[in-house]
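Every protein chain but one is kept in place in this view of the complex.
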Amino acid sequence: MKFGNYRKLLPKIVVGLLIALIFILPVFTTSLVTLSKFVQIGFWAIAAMGFMLIMRTGQISLGQATFMGLGGYTSAVFMVKFGLPFWPGFFMAGIVAGLVALAVGVVAVRAGPIAFSIITLALAEIMRIIAVSWEPVTNGSKGLVITPPTHIMLGNFEINFATSAVPNYYFIVILVAITALIFWQIDRGRLGGIFRVIAVNPTLAEHQGIPLTKFKVLAFTVAAVFTGFAGSFYAHFLGVMSPDMYGLWQSIQALMMGIVGGISSLVAGPIVGAAVLNSLSDILSRLPVYSIKPTLFGAIVLLVLLFLPKGTGLIDLWRIFWSKVYKEKPITTDNTH
Amino acid sequence: MPPAGILVDGLVQSCIYMTMAFGMVLVFSILGILNWTHGQFYMLGAFVVYYAVTAAGIPFPISILISGGVIGGLGMLVGRYVIERVNVPGLGLLYVTAATVALNFFFEGGAGMAFGLEDKGLYNALPGVLDLGSFSVSYQKIAVVIFTLVIMVAMYVVLNFTKIGLAIRAAAQEPGAASLYGVSVGRLSIIVMGIGCALAGMAGAIMAPVYGVNPFIGGLPLIMALLAIIIGGIGSLTGAIVGGLILGLFSSIVPYYLGYISELALFLTVITLLIVRPQGLFGVPIRR
Partner (left out) sequence: MPLLELKGVTKLFGKLAALEDIDLCVQEGEVLGICGPNGSGKTTLINVISGYYRPNRGTVYLEGKKISGLRPDQVTARGIARTFQSNMCFHRATVLQSMLIGSFLQDKTNEWQAFFETKTYKERRKKIAAEVLETLKLLDLTNEANMPAAGLPHGHQRIFGMAMALMTNPNVLLLDEPTTGMNHNEAVFVVDQIKKINERGITVILIEHNMKVLLDAATRAVVLNFGTKIAEGKPREVMKNHDVIEAYLGTETV
């Protein structure tokens, strides 16, 4: 066998080991703090992946927070007001998020890319206002207290979400994995190609028969559904849902995680970006001054945008690193297939 | 017919949203981008005027002009060293959006760190009210309306009767042709950025006595300016003015009747408008 066949294997082995490590982490630690961190990162990773999927069609959504909140509230309301157990509420969260995205998306996409950003931004704000005002359903600013998912019985083995962080950890790992796999398959499949050409040359794409609005709305809706699922689970994990949890700042964080990960990456980038920015956020929270978090975050993002080569993120740095190790040209940042 | 006080408040808000939207559209027509930190220029303008009046004892009207100058200058710096650097072909929309949004939080948080979070208030800058029989209007609010009228007239004159105004209009319509005629679109962009941000700064300044001075006052004007732009049509200066007018009156009158669901009503109205007319009232149709 040619030695060359083994060359590209090393980075894949590293990644494979990391993934394996993630799956067996609870063997090494069941600390609530550590596992909670991972749950948080996983939740944000899905939201960031959603943002990147929408970006694939050339649009910038400032409304990912809307669907995080919608997912959380749908689930919470179904549990608290209608007494439903976890799973129906969970699936309704995705459906509701998808329907809202569909309804608003059609209007927002047709109004142009700039109006799209503005409307998605306004959407997050509207969600917050509805949550505050619609007291009979959402309990207003007091918020809703939610119980964790009901336990699952596997034979004699009980999976209890309330007493241990481990089931929650695995839930989010599986959710992230499913989302990642689906998004990855979309990206490398026909749909991914369609999304990309819509972004780079919409006029040509149109004249080849591709309906632009339909696919842009599709990306927006798919992103919303998965973000809704994530929001739903995370709400149950936190145990509480209140109007101030998801607003413009949260939407922006999803955007920033995508950028930090790298524009070219739909799946790995947002995951890495979520990990980095969540950790950074934790460090900043320990600082005494109240306003320092948005200030420093803004400064850091600004510096990254100004001084790193355009479009480059952590995933690109990873690729460049390995190409230097193997002394060959890196794969271009646009992996069309 | 709602009480006169509500109408006056609506008018005052219209003036501010108009001015903010106008500044944003001006910047958009030359630089092709939306500046998501526009609201913070409003906030910083209020702070400038606050310190000018209280710490330096400069009379309020002059302080407003100083606000305009300082914030205009800041705007030019941001335009030159952030927006232009980041506005690359292809990724420009994402990067400028991300950068200006990051700046937005940087300014808001930074103001909180530098000036403190509590409301400073400048409520005595223009004390007194004008008695109009059944109701009274504070001089502060009248000043806002007069200020806006002056600005609009000034803008109209500049854009239609001065050389630089002509250059701006040319560059907005056809940047390529304009540069062929010797118009330096790059320098013009910086100047326009300065003007647009100065407008925001002065809007914040003139409103300081009305609603107070704290790091969080920039959020609402930003989102209202954005909505005004979509209502009026992206890229249209007339649209910005009309959109601001509608929005200001709407956000004052509707809550009077509908209470807390007025924001939802506003959002639904905007959505409905966009269903019927995606390009806004005065915008250019996406499909020519």
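As written, the chains take the letters A and B, and residue 1 is the first residue of each chain.
Definition applied: contacts are C-beta pairs under 8 Å (C-beta built on N, C-alpha and C of every residue); 3 or more make two chains touch, one makes a residue touch a chain.
Bear in mind the structure is a predicted one, so any value in this text is a computation, not a measurement.
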Self-check item: Sole contact to the chain not displayed, among A:83, A:136 or A:209
Solution: A:209
Quiz item: Which residue among A:178, A:200 or A:303 touches the omitted chain?
Solution: A:200
Exercise. Could you list which residues of chain A touch the chain missing from the display?
Key: 185-186, 189-191, 193-194, 196-197, 200-201, 203-212, 332, 334, 336-337
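FYI, only the chains that are shown with their structure count from here on.
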Quiz item: In whole angstrom, what separates the CA-based centres of chain A and chain B?
Solution: 33
Quiz item: Which of the residues in chain A end up touching chain B in this complex?
Solution: 55, 58, 60, 62, 104, 107-108, 110-115, 117-119, 121-123, 125-126, 129-130, 132-133, 200, 249, 252, 255-256, 259, 263, 289-299, 301-302, 305-306, 310-311
Quiz item: Any idea which chain B residues touch chain A in the complex?
Solution: 34, 82, 85-86, 88, 90-91, 93-95, 97-99, 101-113, 117, 215, 223, 226-227, 229-230, 234, 260-261, 263-264, 267, 270-271, 274-275, 278-280, 286
